[in-house]
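Next up is a structure, given as structure tokens.
A selection of the complex's chains, in situ.
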Amino acid sequence: MNITISPRGSMSLLSQLEISRLQESSDKQLYRLFRNCCLAVLNAGSNTDSSEEIFNKYHDFDVKLIKSERGVQLELINPPAEAFVDGKLIIGMQELVESVLRDILFTGERYNAQTLDSADTNTLTHVVFDILRNAHVVQPNMDPNVVVCWGGHSINEVEYKYTKEVGYHLGLRDLNICTGCGPGAMKGPMKGATIGHAKQRINDGRYLGFTEPGIIAAEPPNPIVNELVILPDIEKRLEAFVRCAHGIVIFPGGAGTAEELLYILGILMHPENAEQKFPLVLTGPAESADYFAALDAFIQDTLGSEATKLYQIIVNDPRAVAVAMRQGVAEVKEYRREVGDSYSFNWTLHIEEAFQRPFNPTHHNVANLALHRDQPSPALAADLRRAFSAIVAGNVKDEGIRAIRENGVFEIHGEPELMKKLDVLLRAFVEQGRMKLPGSVYHPCYRVVTE
Amino acid sequence: MNITISPRGSMSLLSQLEISRLQESSDKQLYRLFRNCCLAVLNAGSNTDSSEEIFNKYHDFDVKLIKSERGVQLELINPPAEAFVDGKLIIGMQELVESVLRDILFTGERYNAQTLDSADTNTLTHVVFDILRNAHVVQPNMDPNVVVCWGGHSINEVEYKYTKEVGYHLGLRDLNICTGCGPGAMKGPMKGATIGHAKQRINDGRYLGFTEPGIIAAEPPNPIVNELVILPDIEKRLEAFVRCAHGIVIFPGGAGTAEELLYILGILMHPENAEQKFPLVLTGPAESADYFAALDAFIQDTLGSEATKLYQIIVNDPRAVAVAMRQGVAEVKEYRREVGDSYSFNWTLHIEEAFQRPFNPTHHNVANLALHRDQPSPALAADLRRAFSAIVAGNVKDEGIRAIRENGVFEIHGEPELMKKLDVLLRAFVEQGRMKLPGSVYHPCYRVVTE
């Protein structure tokens, strides 16, 4: 089955010149990325986190750009049947495909690798803003109400139900949800919020999904996401999260969640951010109490109480989480109003270049991380973040998986005592099944060198 | 906790005279009904179908009308805490309470018992229309898209999931759901449709709940219902269903579902309705195949093939149900266009007085039903409908339960062979747990006299 769709919204208004440029990119690597992301979103709702599996199953899928005066059209060749109803593409699916066209081809053409490599820190922030503005995620005249929810894509049933409960109580309080847009802790809060929103008769609830090309296939947008943005890499994605957030809730998770926690702590510890209001809550069901105790201890041991005082841990109380967020968001609004910052993009949050510049998780780069406490805490946070980032890549990102296959596992070196603590934490993640979706045996992609 | 709320919408624009009239009704029986219905909707989401239990638990609940020039206000005294978030009434709850004010006090004052008793058949239809218009359920310029879903409030998990699946496929096809607004088969299709609507980015999906004072406490509106209408009695409720419906899906259920099926069959069999387009599908999961076989056989035995040809049975194929409804609704639109009937209210459907006039399920009336095949089928359908209606009353309606408690079970007489078939059908309902919510032992409120 081939089907032709006409983008709506901003992608429906392209000039002939812009359409020609999009078409020219057909030969390039960018185009392959575009095709893969289209496939990933059309496949939303499938039950695997293996990109490879998806790409193999739909190896004969393709997408072509057709140019006409009226605008560009997309021809989908052999798309997954689940994306259609009675022969018509589901509108939500069409919107996701349009997001891919916008963020991968249209924006990707503007912000290509060379541009980004040579950009200074202000420009990098501008790029993140521009991508979000182009996606209508940042808008004028909106009250602060975006709660970013982080947590594992692979969590157990009890935890999943808990994330739904938290989402429900957030939704009841007129708060919107922003996540990494995949399954597990990225889906639960959205699902819960839809019920909360429905009860409060809020029919313009926002379910924001921020993803990146390397992970979109493994963690395709869940069907509730109604605003999808694909940032070029994890660093811009993380910047998008923290600048759009009016508060962050962290659920149990694996390496990715640890990466996210270290990222936000490393930034909030910076002296220039001392005045920032930034509600940050770690939460899970009673059964997850130990998990947070371990994570808290690890942060205490590595970054100290300067870091642990930036968040609070709430165990088994969804209502309390939502009340804390509602209160925190009110303080954020007050703070932004006072300092004259935007309600929809946190410009005053200072982000060091170490957290902005993309980290390429090669074996060489991983081996050379500075993982010791003989340095300022933000610097340690930055390199710890990179270590976890590498593990995520090795676990689920296409390139990372290939690198591991070719060169063996990443070796993570550092201060021995620190390495021991890290090893314990990671082992717990593995044992608790947080690295990969259930049903597959997890083969670690790393080795912590503890002596 | 006492709380005062100001109605919005149509109930916010009352004249001083109207408010005075509402207040005067405080002494009357009407007011007690109003108070009970308020409690029932504020209690939405609870897990019991015993009105008594609810009324006992919140015996100190009350609601007062406060008059001011600006309009009427409601003071809720000791309302259920679950209806509130951080001290504010959930907006959906407030809307339900406003519906109660509108339908019980405001409309109830206009269409009191005397008015209705003396009304002719045209006036009765006018009353149903007026109540629905007042509730903005009938609206100009809407395409036919209302699928009424009937079925049991007490169904098993497999059946419940199936109703959600059907609702999902209906929602994907831009169809809205109308049910009796309680749990089970009245909730599942709505829940499923929300996902279908979300995927199609339909954010004005309608989830219509039609109820009646006698049953609202036992089957309070589920939280998805966003348009609640309380009709004065089951006969007007049934007329509202069939005149608003552009198609009906019937899921497994007990006595209430049988009543509904007999009602619509009795009407559609009338010669004046021969040209009507009216998609009618009986459906359930594979496990329910026997259930429908039995029901089908009962209809065949009582009303004949004239009746069975009016519906189709689809087993275990939610998609096929939705496709059939979509197609059927298109035919309904075409038909209404041709004959010049309204898209939102089926005026041309002829309903005999026997189906309109309220049946009071006293022991005497039940004992005198004419349950034999020696009469025209529609007449038999009308009295069979009344028999099932009595059982529903005895099962869950306040008055019915009290009548049974005082005078023992209803005795159902009739043609012996027919009685045997009826007995078999009812026994199956009991065995399958369709009479009451699980967790309670069912004591039949009737006895079929089979010899």
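For clarity, chains are labelled A and B in written order, and residue numbers in each chain start from 1.
The rule is short, and it goes like this: a contact is a pair of C-beta atoms (placed from the backbone, for glycine too) under 8 Å apart; a residue touches a chain by one contact, two chains touch by 3 or more.
Model, not experiment: these values are computed from the prediction.
Here 2 copies sit in place, and the number of copies making up the whole complex of this structure is 4.
Please note the rule applied: only the chains that are shown with their structure count from here on.
Rounded to whole angstrom, the centroid-to-centroid distance between chain A and chain B, based on C-alpha atoms, equals 45 Å. Chain A contributes residues 85-86, 90-93, 95, 172-173, 194-195, 198-201, 203-204, 223-224, 226, 323, 326 to its touches with chain B in the complex.
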